[in-house]
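All protein chains but one are shown at their positions in the complex.
Chain lettering (A and B) follows the sequence in which the chains are written, and residue indices restart at 1 in each chain.
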Amino acid sequence: MSKQYAIVTKALTKRFGHFTATDAITFEVEQGEIFGFLGANGAGKTTAMRMLCGLLTPTSGEATIAGYDIYKQTEQVKKRIGYMSQKFSLYEDLTVKENIRFYAGIYGLSNQQIKEKTAELLRKLQMEKEGGQLVSSLPLGWKQKLSFSIAVIHDPSIVFLDEPTGGVDPITRRQFWDLIYEAADRGVTIFVTTHYMDEAEYCNRISIMVDGKIKALDTPRKLKEQFNADSMNDVFLQLARAKS
Amino acid sequence: MRTIFFILQKEFLQIFRNRSMLPIIFVVPVVQLLVLSFAANYEIKNLTVDIIDQDGSTWSRQLRDKLLASDYFSLYRQTYDPKEAYNDLAMDRADLVLTIPPHFERDLVREDEASLQMMVNAINGSKAGLAAGYASSIIGSFNRQIRLDWLALDEDNGPARIAVDFRYWYNPDMNYKYFMVPGILGVLVTLIGGFLSGMNIVKEKEMGTIEQLNVTPIRKFHFITGKLLPFWIIALFELAFGLLVGKLVFGLPVVGNIGWVFLYAAVYLLAILGLGLLISTFTDTQQQSMFISWFFLIIFILMGGLFTPVESMPEWAQQITLFNPAAYFIKVIRMVMLKGSGWEDIRYYFGIMFVFAAVINGVAIWNYRKTV
């Protein structure tokens, strides 16, 4: 049954001392879906994502990624996921090509594959000329796009994006989402956290987290109907205000 | 295995891309070796002395000439005014003030006894001890000489004596550099291995790149190996490079099989790199890691017998030294190079170092697992 779902969680909980960061969240993400994860800062989005990526061990609850258990089959999970954190995480003192080569290498791609992937990636990002440049010399938008491309270099079935477009201009954001759509068309499941409400509209389905709990989960259109709102922004504000 | 290769490639790229790294690897060791081996010298020569000769007799002049004829002392000032001499002592211009009182010669002849006064600047206690020792022995030999001259004594008429024959093995010229250079090499290897490795891992934490690595299927073992191996290689290279410099510049003798030095260094580095890894597991910033490494390394080095022999430490300090890997390394490197010690002599130390490496790395890896 779980085969058609990319992500399945059941009452996934993480507590830090007395503070419950994510409180028994339960949801499924289908294969090939663009799944948005919304919430105010500190609502528990990043914690949830970090648990799914294997960076944090949950306190309780269950979860499977691509059918693999996140407790026992971490190796299998890690091979099938890509991850891009909100903190830029390429090596600034390596060139674009060297970064690609390194990450492709540790995901076990063969030399031939690395060569092909590098060429393809640079062509797609129109960065052929910049391949030999140090990453530190690139503008932020380019770095983000490069980060994403490297996060999917091993053709993962699911990719986790933690606020990937923070601090970039609207045009670059649009280009970034083109990359996301393209990956989704190839059947890659996208799990993205954001607090840009216009980006939320791009998602197939979204969940809204408040205080560690999932308060709403549906397609953007249905959510707007449900909350009788014009935009996702209104939906979000209604939920966030309900809290206080 | 292929994963390790990719990590290694990345590490070397990063290390050599850092423009200040190359001078650190090539220039610093040479400078250190040259400066240290010239600077690290306990031999006391050129002590400055003020002489207050209030006697002005033949013997007082002979004593002065004899004192100054030695390698140890050079005259700073000869004066009649004690105040001038004391001032020189206070201003560090003179290390020693020798006062020959009036009627020195007359007292010796008439009363068979005369006294001299010697004031030593004793802020540096060991130097003062040596200075006083040298001066006393010169005065002693002057005393014997005038006695023989005056009484026309013959050695065989004197009391029975033990004729001590001193032999200085392994370093008959007493060249202090032969002793220091291997020790300094040991320190260099320790610094490269201990500091850089720890900082390098913490850097990934500080920059946030470690997170990206943690979601990849990279195995911890591969990651650690890939991170530490470059410094293992660089440190061994430093050792070879330093040995070459030592050989060319100082004519450093290598009595034993140099292979043992490298083999021992290889094992020793496992322990030191493990220490770097351990430090990196409980620090979050490079500053912290550097600071903690510095703390340990300075203790290792000061208590490693580099400058002062382990044997002269108090009992409790010697007990602590038993847990100092650097002390074993410095000892073994000197044994092999200067005395030609072989497997039979050093295998015990190999055993100890293996235990160190195993324990430190064990704890480090266990701790590393916990954190991520």
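FYI, contacts are C-beta pairs under 8 Å (C-beta built on N, C-alpha and C of every residue); 3 or more make two chains touch, one makes a residue touch a chain.
The definition used in the following text is that contacts and distances are computed from a predicted model.
J.: Mind telling me which option in "Tryptophan synthase alpha chain", "ATP phosphoribosyltransferase", "Transport permease protein" or "Nitrous oxide reductase family maturation protein NosD" is what UniProt lists for the chain we can't see?
T.: Missing chain, per its UniProt entry: "Transport permease protein".
J.: Please provide the labels of all shown chains that the missing chain touches.
T.: B
J.: May I ask which residue of B:Gln9, B:Ser70 or B:Asn171 touches the chain that does not appear here?
T.: That would be B:Asn171, which touches the missing chain.
J.: Of B:Leu196, B:Ala235 or B:Ile360, which one is in contact with the hidden chain?
T.: Spelled out, the listed residue whose C-beta touches the missing chain is B:Leu196.
J.: Pick out the residues on chain B that sit against the missing chain.
T.: 18, 20-21, 24, 28, 31-32, 35-36, 38-48, 89-92, 95, 108-109, 112-129, 132-133, 135-136, 139, 142-143, 146-147, 150-151, 156, 159-172, 174-176, 178-179, 191, 195-196, 199-200, 203, 206, 282-283, 285-288, 290-292, 294-295, 298-299, 302-303, 307-309, 311-315, 317, 331-332, 334-335, 338-342, 345-346
Everything below uses one rule, namely that only the chains that are shown with their structure count from here on.
J.: Can you name the residues of chain A that touch chain B in the complex?
T.: Chain A reaches chain B through residues 53-55, 75, 78-79, 81-83, 85, 87-94, 98, 101-103, 105-108, 160.
J.: For a test of understanding, state which residues of chain B touch chain A in their complex under the given definition.
T.: Of all residues in chain B, those touching chain A are 2-3, 5-7, 9-10, 13-14, 17-18, 207-209, 211-218, 372.
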